Structures are given as structure tokens and as C-alpha cells.
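A protein chain is absent from this complex, but the other protein chains hold their places.
Going by the order they are written in, the chains are A and B; count residues from 1 in each one.
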Amino acid sequence: MRRTKWFAAATVAAFVGAAGVAQAGDTFDSVMERGTVRCGVNTGLAGFSIADDQGNWTGLDVDYCRAVAAAVVGDSDKVEFVPLSAQQRFTALQSGEVDVLSRNTTWTLTRDVSLGIHFAGINFYDGQGFMVPADLGVDSAKQLDGAEVCVQTGTTTELNLADYFRAQNMSFKPVVFEGFEESLSAFFAGRCQVYTTDKSGLAAIKSVDAPNPDDYKILPETISKEPLGPSVRRGDDAWFAIAKWVLIALVQAEESGITSDNIDDMKANSDNPMVKRVLGASGDMGEKLGLDPEWAYRAIKQMGNYGEMYDRNVGMESPLGLDRGLNAQWTDGGLMYAPPIR
Amino acid sequence: MSVPNSGEKTELPPPKTQVGVIGWLRANLFNGWFNTLLTLIAGYILISTVPPLIDWLFLDAVWGMVDPEVCKQAEGACWTFIREKYRLILFGTYPFNEQWRPLVGVLLLLTVVGFSCNRRFWHPWLGAVWLATLLIYLMLLGGGVLGLTPVRTELWGGLPLTLLLAVVGIVVAFPLSILLALGRRSNMPIVKSICIGYIELVRGVPLITLLFMASFMLPLFMPTGVSIDALLRAQVAIIIFVSSYLAEVIRGGLQALPKGQYEGAESLGLTYWQTQRKIILPQALKISIPPIVNTYLGMFKDTSLVAIVSLTDLLLATRQAFADPEWRSFFVEGYVFIAIIYWCFCFFMSKYSQHLERVLDTGHKR
């Protein structure tokens, strides 16, 4: 008996040791100590965060995490990606399992106020839409009265869906799934006539997941506002500021014309005071954030500015082929508007 | 010696209709109109299902490494899917180049399990062997020592993860459940009610709620800044769940012992723990071994529920293999493949439990 107990205790100890108990008091300190940023991402959504067979992550949300790592730790590869389902994401952030949640998450009042998290900004302005098989003969969401709709639970999508049909005074039958994959495969199997999620997600699904992209079409209506952005845990203002201003720096860099290619040239030769402040050639922006002067320089140098990230992952250079639309710079009629770095 | 045959009749063979194939058929399939009818119905069902099934499984199946399009044309199963994806199914998202590590680990674990099934090796040192095996297993999976690249637990997956959850669950829940069973039989009211409360509470709720509790509530229970690994959280839920079921099984064993054993031990002046350790538990556990193995069998199947909280066990890894749009329609092949894996483990365990029941039956039954 004693032996068994000792054995069991040792096993537990070994397991705990192997699994590791993360200590995170001050997020910045623990990131520096660990040498990596832990970043919660989607389990697999093309354009935002998706891993290839070798476990290399790509996507807009992923690139933001890499930029944070470049700014804080100095190397954009120093990121541990933690794939999270819609249900797990907030718990993972609350409990300190991840330092940043960058998982196409919609900014809402409830989430910002009562879930123990803070949104650091918006890296993608999205809106919810519908996808239907092309041979269904439907051209508008207004014709969807009575349809069966596949949707993933625990998302704002589920609530918007109900709101939209109520407002339009139409009926529908939700088929609700726990996981993204389940909901998707049910739709492709023909369990539902309609699939709904953010339009960027629909574009990704159509171009990447659909057996034949031409068999499906995305309806023109956008039924909701979905500002997607990274979030951090409440109660750590210093880390919140870093997460927020890395994103702003990426957007500002595009506005100021700084790209990963010309950044060294700009840093050496530019006389623009804003460029100089962003790249750490003047001012003490880094120090105010608790970082070194070259924080933004590293992020932009290694990952490119916001526009480069967009084009690479979801824009014209990617399979998704999305317009900039609302995500264009304010100077081009979009909503990307960086508060001044000064 | 010759047999005197005077006056004795040689034995006639039984009628042809009672021996041989015909006799067997008559006795087992066609005795009476009702059985004949049943046989005919069952035979019809078999003939109409088995040959197509064999065709689908083997004869018409695609075995070669071909394009998914070729597979879609085929009449039978597309085992190409398994050949294409078996690494993902068996090892989940574990880094591709390091997958020899979980493979070695699983083989080692299975070897030790094989040894442990032989009663000749039931010695105290077996515990030490198990401990060493588990440590090596965790080292192989986790890395970070002996020049192995560290691999985070989020990446562990597939069969190695399923086995890990099951084995650690077995090892940790066992002592816990003995304490719970003893507590429930104890005559100290407070200890007894705590144990009853724990056991009944856990047995009254589904495992999935415990898993949700572990994933959503456990982080809140911890002091600020301490986070527990997702795998460990699921493991805790499984241990809590199994230990309460196991406690009831062991309590059954304790109750089956005649009262004289307790009285005898007491009259020898043994203390409570001495009594339990030297007299009661060895006998009670021996009676309970077959149901204990059955409980483990149930637990092994239940580990598949961690798929719902997004741990990439054998089941979820298989579902991830379907995520590839080209192969999405071959889910039957994938499910059949892992069903066979699960079935082999479970069937072995259930046969082993029946075997133990016979071997260990040394006359406690009246």
C-alpha cells in the first residue's frame, strides 16, 4: 500500500512537472522570463490563423502576435501559439494560459466589461454574412425565410442571426454546433441550406474549405458589425498598453509609408518627425511603454506594416482575395486610423 | 486381449440425422418451427449484408496511394485516406519529425502492460517498473532532456494522448478510490459523510460536466496568475470521475468479506491500518479485480470525451483528418479505423477481466 501511494504521489508530481504550471504575475515580466509570447489563436481559419502540416502558423491574427513578440522579445519567432475553440478562448486568457488573445474575436460591451478582458484595438472590420449552395437559387438573405442555418455556438454570430431574422420577421431553424469544424462539415454535407459567420470567414471557407468554390456563393447582405481585435487580461495596464500600441504602430507605419523593405532607409534618412518617433530615432516612445526605442522598428521590419500583413494574408495576394474596404487607411476612405504616436 | 462377443450386440452408430454436420444443424439451427424461422430470417439478413460489407471493406476497396478523385469513383472503401492520414490520426498534431518518440513510448507502455497482465510478475517491484515507464513516457513526449526537443502539451495528440490519459487515470485514481471506499465504510460520521457526498455527487453527474468544470471553472479556482495546463485539467476531471466509480467497486469487495475477517484481525490486536493493509484489502481487492478492470475499460472509452474540450485525442485527431476538404467524404473509413483500435483495446480488457474472474475465483462465492 505504502508503495502504491508513494508511486502515485510521485507520478502526480512527475506529471505536474512535465506539464508545467505557468506562473504569471506581471505579464511583461513573465514574457521576458519565458522568452516567448503565448498567443491564443483560432484552431484553423484560413487568412487569420491556420497551421500547415509542419505546424507553422500563418494569418493576420498570427502576424499580429508575431509583431508583439518582435516588439517585446525581439524576435517574431518567439511565439507559442495556443489554438483555442470559441468556448475556450476567454477562459484561456482569464486564467493566464495565454498572454494575448488574437483569435478573430468581436469586440462587444459584454465581453469588454464582464468577461475579465480588455480589447486592445481592432485589426479587422468585419460583418456577418450568409453562404448558400449556388444551386439553391437564392440571391438575397431576404429569401431565407424558413431555412435551416448551421452556426457555431458561443459566438456573436449566433446572436446576430437571431436578431436579423427577428427584425426581418422571418423564421429559421438553427443547427448549432460546438466546433467550427463540425458546423462546417454539416453544412458541406447538406444538413443546412445556409452557413453563417463573418464575411471574411465565409471567404476563407469558400476559397479553402469548400470542395469546389464555385458551388457556393456568399449573399450580398451584411447583417452586423463585427470589429475583430486582439484582447488581453484585465488588471495589467502596462501589458494592455503594449498590446494596444503595437497594433497602432503597425497601422501608423502603413500611413507613413514605412514598409519592411524601406524601413532601414527610412530610419536612416527620413526627416518626418512621426516616422522618426515610430522608429525610435527620436523621442522616448519605447521607454514610456517600458520597452526599448526600437520596439516598433523590429515589429515592422520583421512582419511588415498593417497593409503588408493584410495583403499577404487576406488581401489580393492571398487565396481569400478580400478588398481593403473598411480596413483601408482613413486617408483612403477606410476606418484604419492610428492615434498619434507622440 | 480379445473382447468376447458372444451374446453381446455391437453398438450401432447413432442415426445419421443426429451426428455430423446434419445432426449439428438440426440440433442448433432447425429444432422446431420457431427456431427454423429465426434461422431463416437471420440467414437472410446475413446473406444480404455480409457479402456487400466484405465487398466494400476489401474486394472493391482502394488500397493504393491514389488521388482522392479516384477514390470517389470507387465502389468500396477508400483506405488510401488512412494511408494518407495515418500519422495525423495516430499522433495528432505532434511535430512530424519527432513522432518516433510517442511511437517508442506507446510500444514501451504496451510492453509493460503485457508484462503486468501476467500474474507471475505481480510483485511489489512492478510498481517501480510502472513508475519508471511513465516517467520515460512523459520524457519521450515532453522532451527537454537528453537532447530531445521540448514539445508542449498542446501538441500532444492521438493514440499516445489517449493512452496517457487512461494510464495516468488508472494509476492515480486507484489509491484515491481505496481511501474513498475505506472512508465510506468507516464509522467516523464526518469522514463517512464527506466520502459519501463526494462519491454520490460525482457519480450523479456526466463526465462532460466535470470536463467543462475542469476547463472553465478550475482556472478560476487557482490563485491569480497560476494557470494549469489544459491537458492536466482534463486529466484531473478524469481522475475525479473514475475514482468515485472505482471506490464503489472496491466498497463492493470490502462488503463481500465475511465479518469474521474483521473480528479476527481485531482480536489479534491489529490497528485499523494494519488490519486494512494486511487482512482486508488484499482479500477485498482480489475479489474486486475483475470489476476494476471493467471500470478501467469504461474509462478508456470515456477518454474520448476529451475531444469535446478540444484535446486532440485519437477521436479528435481523426476528425481533424476529415478537415482536409479533399478527403472530407471518407469519414466512414476514418471512424472504422479508430473503432477497430478502440475495439481491440477494449475487447482485450474485457476478455482479460473474464479470465481473471475465473483464475482468481478461490471460493469466496457461496
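Just so it is clear, contacts are C-beta pairs under 8 Å (C-beta built on N, C-alpha and C of every residue); 3 or more make two chains touch, one makes a residue touch a chain.
In the analysis below, contacts and distances are computed from a predicted model.
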item: Name of the absent chain as recorded in UniProt (options "Putative tricarboxylic transport membrane protein", "MetI-like domain", "ABC transporter permease subunit" or "Xanthine dehydrogenase family protein subunit M"); value: "ABC transporter permease subunit"
item: Chains shown that the absent chain touches, full complex; value: A, B
item: Hidden-chain contact residue, picked from the options A:91, A:123, A:224 or A:270; value: A:91
item: Touch with the omitted chain, as defined above, among B:212, B:262 or B:352; value: B:212
item: Identified contact with the non-displayed chain, of A:75, A:178, A:221 or A:294; value: A:178
item: Listed residues A:74, A:154 or A:293, member touching the removed chain; value: A:154
item: Chain not shown: contacting residue from B:19, B:53, B:196 or B:339; value: B:339
item: Subunit B residues that touch the omitted chain in the full complex; value: 28-29, 31, 35, 38-39, 42-43, 46, 187-191, 194, 201, 203-209, 212-213, 216-217, 220-224, 272, 297, 301-302, 304-305, 307-308, 315, 319, 329, 331-332, 335, 338-339, 342-343, 346-347, 350
item: On subunit A, residues whose C-beta touches the chain left out of the figure; value: 86-87, 90-91, 94, 110-111, 113-117, 143-148, 153-155, 158-159, 161-163, 165-166, 172-178, 182-183, 186, 189-191, 193, 233-235
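Convention: only the chains that are shown with their structure count from here on.
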item: Centre-of-Cα separation between subunit B and subunit A, whole angstrom; value: 40
item: Complex interface listing, subunit A residues touching subunit B; value: 1, 3-5, 7-8, 10-12, 14-16, 18-25, 43-44, 51, 53-55, 80, 82-85, 87-88, 91-92, 94-97, 178-179, 181, 185, 188, 208-211
item: Parts of subunit B lying in touch with subunit A, wherever the complex brings them together; value: 93, 95-96, 124, 127-128, 130-131, 134-135, 138-139, 141-142, 152-155, 168, 171-172, 174-176, 178, 215-216, 219-220, 222, 225-232, 235, 276-277, 281, 308-310, 319-320, 322-323, 325-326, 328
